[in-house]
Each structure stands twice: as C-alpha cells, then as structure tokens.
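Note that one protein chain is taken out, while the other chains of the complex remain in position.
Here is chain A:
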Amino acid sequence: MGVVLRNLQNVVPLRRAKLRKDVEVLRHIFGVQRFDMGIICVDNRRIQRINHVYRKKNQPTDVLSFPFYEDLRPGKIPCVLQREEYNLGDIFLGVEYVMQQCKETSQDLHEALTVVTAHGICHLLGYRHETEEEWNEMQQKESYILSEFNRLTGSHLEPLTKRSTQDMRP
C-alpha cells in the first residue's frame, strides 16, 4: 500500500506529487516506511466539522490525526503481527487553514504542509502536547525529523510553534 493521498477540496491548488514525495521522505526518517497511512486534504468547512465532532471544538484547524494504534508510547514503532495491521492511521490536513496562515507569515504552502504532516505523524506515533513536558518531548522529535528532512532535501523547514497549531489528538 503506502500513502493514500486524497484531495477533497477545491479552495487551495495542491501539488499532489510534491506532497507525496515529501511525505515519503518523512516516513523514511520516522522509520515507518512499511506502514500505510492516509493523508486527506480538506477545506475549512470540513476540518471544522471533524474538529467539532471529534474534539468538540467548532473551529477549523491545521491538522487532525486519527491513529490506528491508540496509547502508543511516544515514538514507539508498533509491533505488528499481521499484514493488515501495518497501518498508522489517517491525517486530515486543513489545507485552507494552513494557506491562510502562510499568507500571514509569507511562508510557502507546501513547506508548511510538510511541517504540519510531520506533526501529524508524531501524533500517529503516540506523541501528545497536552502538558508542557509532552510538548517539549514532541517538539524535540519534530526538530530532529525536520533537521534530517532539511539535510536530505536542502530545505529549511522549522517545527510548528505553540501558537501555530491548535490540534490535539482527538
């Protein structure tokens, strides 16, 4: 399988091939190439609805993760017994929300989506940021992942700051 990429919105012009390529590099760095995952790009209306249903927050956000394995120890690669369990889960990218943020910060959309996806994969692997300690642990992981990404691709990505993301794992 691999990465199932879906674009369900028409607000933001998306480069699917570029997003997939970046996600593949991230999967390699995380060490989860064997695991399937879904990346679904949605607009503000849809991500707000999902946020409301699953987190009782009636507002759009940048990313929502739905891990296949719940309660993983942060960063632990799941131990898989059967083929169908090579699944990490799904990440919904609020691309319209991210685009609006990029306009404010003059950031490149696809670079921002890569950073947000890295954040989403951290959540699929058990990382949280509900406490200060958890946030620090997660940000450390993200910094490592993105520095490796930058080394491999020549990019200059930086982790999300506390202000820029509202998502918590549902």
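Keep in mind that, in the parts below, a residue touches a chain if its C-beta (ideal position, glycine included) is under 8 Å from a C-beta of that chain, and two chains touch if they have at least 3 such contacts; residues count from 1.
Basically, contacts and distances are computed from a predicted model.
Participant: Report the protein name recorded by UniProt for the chain absent from the figure; options are "Complement component 1 Q subcomponent-binding protein, mitochondrial", "AP complex subunit sigma", "EF-hand domain-containing protein" or "Integrator complex subunit 15".
Facilitator: "Complement component 1 Q subcomponent-binding protein, mitochondrial"
Participant: From the list A:L26, A:I50, A:V115 or A:I145, which touches the chain that is not on show?
Facilitator: With A:L26, A:I50, A:V115 or A:I145 as choices, the missing chain is touched by A:I50.
Participant: Looking beyond the chains shown, say which of A:N7, A:Q100 or A:S147 touches the absent one.
Facilitator: Of all options in A:N7, A:Q100 or A:S147, contact with the hidden chain holds for A:N7.
Participant: Contact with the hidden chain only, please: which chain A residues?
Facilitator: Residue positions of chain A that touch the missing chain: 2-10, 13-17, 19-21, 24, 38, 40, 46, 50.
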